[in-house]
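My structure is below; once you've seen it, I'll send some questions.
Here the complex is missing one protein chain, while the rest keep their positions.
Note that the chains are named A, B and C in the order they appear, and that numbering of residues resets to 1 at the start of each chain.
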C-alpha cells in the first residue's frame, strides 16, 4: 500500500473510521460529532457513512455522555467519547473516576469497560479560558484508567485504534495544537508499536529529555538547538502515562545520568513529579543531577496573549538542560 | 481559661461554632448538616443555635452545594461546605476546579472566594466503597486552591477557624478515622500555629518521616517502635499540602539525609511524588537514599475486610525506613 | 405589575393535608384495609392464563421473604457480622411490585437498597451481604440475572440505565412486537437522588433518544435526615412533565398497583414509546442505615401513621378475608422465611475474607507490569513476616 501524507487530525479520523469498519460495536458519542464532525473535524464524515446510531450527537452534558457510555459498554458496545475541550471534562469527572475506572474492580472482572475518552488537550491555539488545559495527571492518579497521549499523525492513526481495541477504559489525549500542523508519512504496512510503550525518538548521550503530546516537538527542537551547541540530548516520547513504561526511561537515564521532564501541565504534582520520584528511586546512584521539571507554572492557564510565556518552549527546556549539566 | 480534653470531632465542632460566633457571614452548607448534625456530628447543635439560614441542609447534589456556595461568597458570605464523604466530592469537581479555584484569577482579584470545603477523608472505618478515599493530590494539583489536613483535635479546633478566616478557597481534609479516637488537651490561651506551616512533631536524626492527616499517628507509632530498635526518626506533620511548607522539610532532610513519605492516597502521583521531586531538587547532595514512598496501592480502595492491608501501617513505614537506611 | 408578578404554584396546597397520603393522583388498587379498588387507567392483570390468587399469594410470599432478608441482615449487623446494612423495611411492596413486573430480558440498575428486586431477579440474598460485610463490592454477575451491581454514588446508575437502554435500541430489541425480544431497563433511585444532576441528565438523554427506560423512584419521604420537601416542592412524579414524558404516582405500599403501573411502563418502553417516571410513594420505616439515628430528625407519629399502611398486612387481610389463603399457606411461608434466615446467618459467617493480594486483581482486564511489580513487592513484604507476628494496626 502506498504511503500518504497526513495530519494528526486526518490520522485520528482515519483511525476512527478503520475501527468502526472493523467492529460494528464501536460507537462515537459527543457534542457536535455528527454533521459538524466535531469542532476540530476529527469525526468528519463518520456520521454520514455510519449513521446517527453509531455517531451520536449528544445533549450538552458531559456527565450524561460518559454515564450513558458506561451503560452502552455494559450492553456490549465500545463507545468512543469525544470531550470537546480539555476544560470541559470535569462535569464528567465523577462518572470517570467513580464508575468508568472502578467497574471492572467492583465487579471483580465480571464487567469490562472498553471505553475511550478522547480529549483534545494543551494550549498554544490562542483560545479563551478552559480551552487549553492539561488534565492528564488527575486521570493518571486514578487506578483503573489507562492514559495515553499521541504526539504525531502516524501514532494518532494507530494509537486510537489500539485504544479502542483495549478492554480497559483509556483516556486518549490529543495535542490539539498539532491537529492541523505538520504532516507525516503514513505507511499502513509498517504497523504500530504496542500502545503502552514509550519510544526513544532521538538518541543522545548527555541528557535524557522526557516528553509527551505537544512537548515532544518542543523537546525535539531543543535537541536540535542543543546539538548545534555540541550537546547530545536523548528524547523519549512517553506515549503512555498510565501505566508508565519505565524501562526505556531508566535505561536512558542510567546512561546519561541526567533527566529533564517537560509537559504543559502544572509542575506541582504533574507527571514530572512521578517520573522524578521513580527515576530517583531506581537510578539513585546513576544520577549526576536531580531530575528537573519544565512545565506550566502553578497558576491557572493565563490569557492567550501570554500563553507562550506560560508554556514550556525550547529555551526553557535548554535552560533546564544547562542547569542539569551544571550540577 | 482551663484546658479541656476534646476529640477531633469536638474540636472541629467547637471551631465551627467559634467561627460562626465571630463572623455573622459564616454559613454552613451540606447534606444532613442541620438536625442530624452531619453523619459524623461535626455540625452537631449548630443549626439549633444559629438557625436554618446559617446552617443549611441542602438538596442532594454536591455540584449544587458548591455552585450555590460560590454565589453566596460573591454576595459576601463565607460558606463552609461539608462534603459528606471523600468519595462524593467528585460531582462538585467541576465547580471546584473551574470556578472556585479560578474566580480570583479570572477577575484579577476583584472577586474573593473565601470558601472552605470540608472533606472527611481516608479509610480505616470499615466502610463500603467511596467512603474511604484520599483525593488530596487532585486538589493540590489545582492552582487557586489551598489544601490543608488536620491530624489532631487541637489542630482541628484552630485550623478550621483559620481556614474560614482565609480569603482563599481552602480544601479542608479531616481524617475521619480520628474523629472520635484519641482525646487531647485544648488550651485556648496557647493559640495556634500559622495555618500554612508544617510542624516537626518528633525530633530525630536518622530518617525524616513526612505525614499528614491520618498517617501522622502511624508515623509517630513507627517512630516509637524504631526508637525501641535504636533508630531515631524525625516526624513532620505537613498540615499544609498546598502550598507546601518546604523549609522545615528541607532543613530536616539535610540533617538526616533520608526521607520517607507516607499517605493513604495512591502512591502514583500522590503527594509523595511531589515531595520526592522537590526534596531531590533541593537536597540533591545531602540525600543518602532516594525519598521512599509508603502509600495506598495503585488500585481502587479495596473491600474493608482487607483495607488494613491496603493502608500504610507502622510496619510498612518501618520497612521503608529500613530500605532507606540500607541504601 | 403586582398582578402580573403573581403567578406560579400555590405551595401551601402542594404540601398541604391533601398530599399527606399521596394526594388524589395516587394510583391504588389495594387499600391499607385490604380492599380491592378500581382505577380508571390501571388494573391488576397477572397475565394470560395465570391464576390471580396464585399470583397474589406469590407476592405475599415474596414480601415476607424480602422482609426476612432485611431483618436478618439488620440482626447480623447488630452482631457485628456486617459493617452496615441499608434497611428496606416498609418498601417491600414497591420492590416486589417492580421486580415481578420485569421480564427476563429486562435489565435492572439498583441502588444499595434494592434487596427485594435482587431477590426477584434470582440473586442469592446471601451474595448481597458481601458488600455490607466488606468482603467484596458486589459479588454477583450482573449479566447472569440482568441485575446490575449496587451503586452507592447517588444517581450515577440512572445514566448507566439510560445508556444501556440506548444499547437495546441499537440492538433492535425495541418495538418489534416480539415479547421474547423487546426489552426495557429499569433505573432505581430515591427521592433524594432526584436532585442529582446525573438523574436529571438521565431524563434529558432518555427523552432525547426516546430510550426504553423506566425511572422507578421510591419516594420513601427521606434522604437520610432530609425530608422530601427539601428536594421538591411539588409532587415528585410531576418532575417528568418538565422533560416531556409521563410521570405517575403509585401507592408504593400497594403491591398490586405498583406491579400494574410498572408493568405498563415497562411495556410502554419495550413498545418503543420511551421513558416513564414512576414515583412509588412509600415510607422508610427503619433508619437510613444501621448507623443512622432517625430520632434526631423525625417524629414517631409519622412512623405510626405509616405503620397502618403496611404493605404486607394489607395483602394478608385481603387473602384471608377472601378465603384465598389458609393458615397452612401462611405457615409454609413462615417456614420458608425461617429457612432463608438460617441460610443467611450461616452463610454470612462463612463468607470468606478476600486475600490481601486480591487487592491487585481486576484493576485492569490484564494486570499491568507496573501493578504486578507492586503486588510482588507486597507479597515479598508479607512473606518477610512469616513466622513472626505482625505488630500491625495504625
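Everything below uses one rule, namely that a residue touches a chain if its C-beta (ideal position, glycine included) is under 8 Å from a C-beta of that chain, and two chains touch if they have at least 3 such contacts.
Because the structure is predicted, anything quoted here is derived from the model rather than measured.
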{"item": "Chains in view that touch the one left out, judged over the entire complex", "value": "A, B, C"}
{"item": "Residue of B:17, B:41, B:112 or B:199 in touch with the missing chain, whole complex considered", "value": "B:112"}
{"item": "Full-complex contact with the absent chain, from A:2, A:306 or A:326", "value": "A:306"}
{"item": "Sole contact to the chain not displayed, among C:23, C:244, C:341 or C:356", "value": "C:244"}
{"item": "Hidden partner chain, residues of chain C it touches", "value": "1-2, 4-9, 11, 14, 41-42, 45, 195-198, 200-201, 204, 207-208, 210, 229-234, 238-246, 260, 263-265, 267-268, 271, 273-274, 276"}
{"item": "Missing-chain contacts mapped onto chain A", "value": "31-32, 34-37, 39, 57-61, 63-64, 87-88, 90-91, 124, 126-130, 177, 214-215, 217-218, 221, 225, 297-300, 302-316, 319"}
{"item": "Those residues of chain B which, in the complete complex, touch the missing chain", "value": "27, 53-54, 58-59, 61, 63-64, 66-77, 91, 94-95, 98-99, 103-112, 143-144, 146, 166-168, 196, 243-244, 246"}
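The criterion applied here is as follows: only the chains that are shown with their structure count from here on.
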{"item": "Farthest chain relative to chain C (centres taken as mean CA coordinates)", "value": "A"}
{"item": "Chain occupying the most central position, where position means C-alpha average", "value": "B"}
{"item": "Whole-Å gap separating chain A and chain B, where each centre is the average of the chain's CA atoms", "value": "31"}
{"item": "Intercentroid distance (Cα basis), chain C paired with chain B, Å", "value": "36"}
{"item": "CA centroid of chain A to CA centroid of chain C, Å", "value": "41"}
{"item": "Residues of chain B engaged with two or more neighbouring chains", "value": "63, 87, 90-91, 129-130, 297-300"}
{"item": "Numbers and ranges of chain C residues touching at least 2 other chains", "value": "136-137, 153, 197-198, 363, 370-371"}
